[in-house]
Structures are given as C-alpha cells and as structure tokens.
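Only a single protein chain was left out; the remaining protein chains are all shown in position.
Letters A and B mark the chains as written, and numbering starts fresh at 1 in each.
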Amino acid sequence: MQSFRRAYDGVVTGMAVVAGLLLIWLMVAVIVSVAMRNFGMQPFAWLFTSTEYGLLYLTMLGAPWLVREKGHVHIELVTAALPEPMQRLVSRLVAGLCVLVCAILAWKGAELVNTNIARMDYDVRAYYTPKWLLTLAFPISFGVMAIEFARFTFGPRLLHSGEAGVHE
Amino acid sequence: EDTLSAVHAFPETLIYTQSFLQFVDKVNERGAGVVQIQVRGGPEAIGMFQQPDAVRDGVVDMVYTPGSFYGGAVPEKDALVTSNMSAPEARAKGGLDLIDQIHQDKMGVKYLGWFDSGVCYNLWTRDEPQLDANGNLDVSGLKLRGNAVYNAFFTEYLGAQVIDLPTTDVYSALERGVVDATGWTQIGLIDLKWNEFLNYRIEPCFFSTDLGVIVNLNKWNSLSEESRAILTEVALEHEQSSYEALQAKRDEDFAALEAGGMKVVTLEGEAAANYLAEARNKTLERMKGLMAEQPGGDANYDTLVDLFYDASK
C-alpha cells in the first residue's frame, strides 16, 4: 500500500514536471518561430499549433498536482466565522463536492474521447489533428484530480486552513 | 407551435450575422403560430468553434456558421469553398441537395440553406504587388497572413511565408508590419478597418464563402410538416435575396475602398488562369484526401465537384 501510494504520488509529480517542461516549450517555440520569420524563413506552422495545444496539456497535466499543493485559490471569508468543528466538516464536504464535480467531468470526458474516436473528429487549425489526442487530457486530469480531492475528503489533511483567512 | 433555438458564429454586428437575423425575422413573421426561431446569441453564447458540435448534440437546434468550422466532420464543405456558383445556381443544379444528404449522413444535421453566397476572396496587400516576367504573382517579399481556409493554396501553390493569426490580431499586426498582406472576402474589410493599412487588391478573386444554416436532424424530423415547409421556403428565398444583397454591398464596398485610395492589380491571361486553377486544385486535393479517410470514402467526389462548378464561367 505504502509503495503503491508512493508510485501514485510520483505519477502526479511527473505530470506536473511535464507541465513545467511544456511551459519552457512555449518560450522556445515562440522564439524559434519569430527568429525564423525575421530571417526570411517559413516558420513551421506546427510551432504555433504546439503552443496552443501546449496550453491545454500544461493546464490539465499540472492541475492535479496543484490540488495536492492546495494551490487552487479559494475564499475563506465566510467559513472563517464558523466554529472550528463546523469548519472541518465544511472543508471535508467542499472537498467531497469537488470529487463529485471532477468525477462527472472525468466521466463525460471519457465519453467525449469515445465520441471523438467514433466520429473521427478533427481539430481544424493549420493541421487536421485527431480530436481525441487532445480531449484525452480531460478524463486523465479530472480523474486524478478527483482522487486528490478525495484525499482531502477522507484523509488526514484538510483543504482549508481554517485560520480566518490567514492561509487561504 | 414549434420553436427552435439558434446561435450564430460571428458577432451580432457583423454583416453576415445581420443577414441571418433577417432570415430569422422572415421565418418568425411567416411562421407566426406555426414555427418560431429563438436566437440565443453569437460566440458569447456558445464558442464559435463549438457551435457545430453543439447543434450536432442537440444543445442548440440551429446554427449559422461557415462550413470551414466543421471541416473535419464534413470535408465536402470545400466543394462550396471552391465553387464559382451562387447558392441559387447550385440549388437548381442539385448540389445543395447532395450537400444536405452528406450533412445528414456524416453529422446528423439538416443543411437548410447556403446564405450570403457569391462573395469571393481577394488577396490584399500594403505595397504594390510584384509580378514576375510571366505575369505571375511574386510573393517572395510578402509577409502573408494565413488561416485554415486558404493555407493549402497560399503555401503549396504561391509558396508564401504564411503567418497564422486570428482575425482579432490582424489589425495590430498590420499596424506594426508583422504582416503586410492577407486574404479576405470582398466585403467586410472596411468593418475591420484593415483598409487603413492595405492599399492594393489583387484580382481575380478566388474561393467562395461557405456560410450555411444547419439544423439538428432529430429536431428537424420532430417538426410539423408545415413548419418544415415554412423553414425550407424562407431559406430558399433567403439564398436568393442574401446573394443579391451582398452583390450590391460588394459594389458599394469596392466603390468606397477605391474612393479611399485602394488600387486594383489584376493578373492577366495564363497567370490568372493558373492562380485560380491552383487555388481550387490544392483545396480539392485536401478535400479528397480527407474524404478518402472517412466511411463512405471519396466515391461521390467527382459528382460533388461537378455540381458546384460551372466550367463555362
């Protein structure tokens, strides 16, 4: 169990590392394409397209890690007024609601991938890219996010600080 | 009474949207008590490129959009793009019936009408375009803005250095000299204010707009006989009247542009013929390739191309 958890945590971190590399890729792709243009060459159209798709993958691959890091901004203005035991309860309920939201989106995302494959959908830009290669990010990302939020619902850590907005 | 919800791809103030809204008004007037269209908005209500899927999935009943926004699902839309006919002509020849059938088979939508047809695209440049010894357009010095519609033509035939930019970025890109040439339809340049920077229009024009109304097929089949009759009848009328209105609008725009200093450079003879033929061929090659990958294949490619092309023109 211990080693399983470590492997899982490693996967989540690994997804975030890929997201970080994609961020660097954004910079490289823009610089290369501008340089080519200014030297009178035809910039590869896939450089441009890769930045747009990169944004999607970056967001989706990194989002579960940010859940673990408690980095998704939330507002504790109202809940801070509740008595401490209530705050803990609300925090777990909110995390549970997040699990539900992510689970629905993971499920609908998986359906969307299936539909995209069945319909042979393309995303039409400079290239015709098979859509499922892109929408595949949804079931993966929201699925893992659901697991991360579930750890705040049932695990030892709480999503909220309860410190009257000191540590939102 | 039947009601259909509808969205349009472009912002409400754009001329093409106004045309669609006129169609809606006509339907709502003639269909009082029978069929009504409720317009829910434009790209602010459903994203421009999500609208085709939305109508396919029944989230909305009717969408007014260029076929190019769902070219992955119905590559046959390039038959309209490369057409040299107006919608009424294509309708009379049976082309639009075939396109409707393809839409029903491949996408589960009814192709109700091809509006705002008869408008083609020009290349517009800031500096005087250069022609080579044979009178062909020389694009070597141009910084040409491209997009999915015309890239096949621009890069593969013209060999241009295409810079892909969304429409909203083009104004500032022209202002700063990031690009100095772009394709655009004959009308609309003034609305976008690009004429502040562009000084030359290159003739002949190529391609055609491919704006059409598509309706979710289940919804269509659920309508009463009378409702479908009214929708079809008004759509046919609007194919004719929107074509005529835009021809007039084009003449008006061209006159205004020329009064503002826009100059026209025309390719002649063989150079012009090659230019037009290749715009068409490169795009049709793309269509054929995509059709071949899909169920049904490219069996009706030749029929389709014939139905949308008048070789005598």
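Keep in mind that, in the parts below, a contact is a pair of C-beta atoms (placed from the backbone, for glycine too) under 8 Å apart; a residue touches a chain by one contact, two chains touch by 3 or more.
The rule we apply is simple: contacts and distances are computed from a predicted model.
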TODO: Among "TRAP transporter large permease protein", "Response regulator receiver domain-containing protein", "Pyridoxal 5'-phosphate synthase subunit PdxS" or "Peptide/nickel transport system substrate-binding protein", find the name that the UniProt record gives to the complex chain excluded from display.
DONE: "TRAP transporter large permease protein"
- [ ] From the touch rule at the top of the page, work out which displayed chains the omitted chain touches.
- [x] A, B
Task: Listed residues B:A87, B:L123 or B:A173, member touching the removed chain - done: B:A173
- [ ] Kindly state which of the options B:Q36, B:Q50, B:Q130 or B:N300 is in contact with the chain not pictured.
- [x] B:Q50
Task: In chain A, positions touching the absent partner - done: 16, 19-20, 23-24, 26-27, 30-31, 33-34, 38, 48, 51-53, 55-56, 58-59, 62-63, 65-66, 69, 71-79, 90-91, 93-94, 97-98, 101-102, 104-105, 108-109, 111-112, 115, 134-135, 138, 159-160, 165-168
TODO: Determine and list the chain B residues touching the chain excluded from the picture.
DONE: 7, 11-13, 40-50, 53-54, 57-60, 165-166, 168-169, 171-173, 175-178, 191-193, 196
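Keep in mind that, in the parts below, only the chains that are shown with their structure count from here on.
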Open item on the list: Residue numbers of chain B touching chain A in their complex, please.
Closed with: 68-73, 143, 146, 148, 151, 155, 161-164, 290, 293-294
TODO: Spell out the residues on chain A that touch chain B in their complex, using ranges where they run on.
DONE: 37, 40-43, 45, 48, 119-126, 128, 131
